[in-house]
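What follows is a structure written as structure tokens; I'll ask about it next.
With one protein chain removed, the remaining protein chains of the complex are shown where they sit.
Let's look at chain A:
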Amino acid sequence: MSDWRRIDIDAFDPESGRLTKEDLQPPAVKPITLQELQPRIAQLRSCATSGDFVRGVKLATIDPPYGSDNDTKLQYFLAVLELLTQVRQADIAGVVQQLDQSQQEVLIKYLYKGMSLAEGQKQGGVLLSWFEKVTQKSGVNPISRFLSDRRTI
């Protein structure tokens, strides 16, 4: 029995109650629909076009839609990505400087999400330079926070 770690022990005990994904959902996250989020997305877009990046990034990272479904999150993310890619390379550090700790943590979440999606991978270089600036400012703090946070964006 060398493979004992792979035995499905719950199968022997129907009453044990398997751990489900729902068991580990963070409690008390307010669901947000796409409609409720639409004005925020429009604001992000207008920040991107008008060049008001600091306000835009702050807006994007201050209260992310943790409680939304995946489609809504994607819509919101695309707006954030558009904003992030509009910022010129030289200005990134300046924007990051103006974010507080929790905003940086949310920003890191968006960067990781970007790198995991095809839409973001096209802009991989931009995301990495954002990533570099955030880690220069705060070290690995926001990364370990991202890895351990169950609230996804």
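To be clear about the criterion, a residue touches a chain if its C-beta (ideal position, glycine included) is under 8 Å from a C-beta of that chain, and two chains touch if they have at least 3 such contacts; residues count from 1.
As a convention for this text, contacts and distances are computed from a predicted model.
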{"item": "Undepicted complex member, UniProt protein name, chosen from \"Origin recognition complex subunit 4\", \"Actin-related protein 2/3 complex subunit\", \"Protein yippee-like\" or \"Gaa1-domain-containing protein\"", "value": "\"Actin-related protein 2/3 complex subunit\""}
{"item": "From A:P26, A:G51 or A:G94, residue that would touch the chain that is not displayed", "value": "A:P26"}
{"item": "Touching residue (missing chain; options A:Q43, A:Q86 or A:T135)", "value": "A:T135"}
{"item": "Chain A residues touching the omitted chain (full complex)", "value": "9-10, 12-13, 16, 19, 23-24, 26-28, 132, 135-136, 138-145, 147-151"}
